[in-house]
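With one protein chain held back, the other chains of the complex are shown just where they sit.
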Amino acid sequence: MIIKYFSWIREHVGKSEENFDLPSNVTTINELIEHLNGLNNQYKHAFAKRDLIKIAVNKKYSPFETKINNNDEVAFFPPVTGG
Amino acid sequence: MIIKYFSWIREHVGKSEENFDLPSNVTTINELIEHLNGLNNQYKHAFAKRDLIKIAVNKKYSPFETKINNNDEVAFFPPVTGG
Amino acid sequence: MKKKHTAIIDVRIQSDDFDVTKENNKLQNDEPGAIVNFVGIVRGFDEKKNESIKSLTLEHYPGMTELEIENIVNESCERWSISAVTVIHRIGKLLPSNQIVFVGVASKHRQDSFDACNFVMDWLKTQAPFWKIEDDGNKKKWVEFNSRDNDAVKKWIV
Partner (left out) sequence: MKKKHTAIIDVRIQSDDFDVTKENNKLQNDEPGAIVNFVGIVRGFDEKKNESIKSLTLEHYPGMTELEIENIVNESCERWSISAVTVIHRIGKLLPSNQIVFVGVASKHRQDSFDACNFVMDWLKTQAPFWKIEDDGNKKKWVEFNSRDNDAVKKWIV
């Protein structure tokens, strides 16, 4: 799967995008975040404040409970500040 | 007094502006219209439809009952259609 | 309670066309974050009468027009926080697709500009002494007042 990071989440994670092989036991966004948090402290730091994290699955806003699979594009970003 | 006419009221009256000596027995817009109606049919025609006549006294919207004197500028026009 | 009046107000009645980009540049007083423009355009077709229009000609009441528009703009400055307002209304002969009226409002926060621009246009339509005569190529007809415009101002009467 492709995972994209934007704004300060990108800065915390240290990359804007990564190709990621989704483990078979990871089936939701919530589980993906838990999995990433286990990898290193950068992810932990990025995902620390859940209420400041927005999620898009295949470029559509999606909740933490969304089911995902290895073909999805997932993006994490803070609340938007354009306009 | 100066009387101004606009749009189709101007066309009916046949002039856009006139200098007019207000007779002493004419003290309101209503009386002025009655007085003008007595002068000729052009005024009568212009003032026939009261609900289509707007009045300004000294460039301010004013009702038919407004008191007027010989120093005033009075204007008659139909509902506005700008913009 | 009335707001402090510090808006820069510019009201112009002119036969010349206007350029929205230039007008917006002039509205950039006091660092606005938002500018809302209304531009009215002459249409080539009168739907009510099902007639095409070759041209229209606008007359107005010099002196009173400016006073009425300034009153409306002043009222908008009391209701909303605004940094600058420009109103331009053209007179004389205009052709379909020509610009006829411009209202530009600058403010810090966008909703003030949206509401004030809407307010100024609605009241201008019912209060500013302009009259249009339409020419369909054969005959000329004075445009009749549109009762929709009386309905439009009701939303501002509280």
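Per-chain residue numbering starts at 1, and chain names A, B and C are given in the order in which the chains are listed.
Note that contacts are C-beta pairs under 8 Å (C-beta built on N, C-alpha and C of every residue); 3 or more make two chains touch, one makes a residue touch a chain.
Small disclaimer: the values here were computed from a predicted structure and weren't measured.
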Please provide the labels of all shown chains that the missing chain touches. A, C
In the full complex, which of C:Arg12, C:Arg110 or C:Lys141 touches the chain missing from this view? C:Arg110
Where the unshown chain meets chain A, residue by residue: 4, 6-8, 56, 59-61, 75, 77-83
For the chain that got dropped from the picture, name the residues of chain C it touches. 19-22, 24, 28, 31-41, 43-45, 47, 96-97, 108-111, 113-114, 117-118, 121, 148, 152
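Assume only the chains that are shown with their structure count from here on.
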Farthest chain from chain A by C-alpha centroid distance is chain B
Going through chain C residue by residue, note those that touch at least 2 other chains and give them in order. none
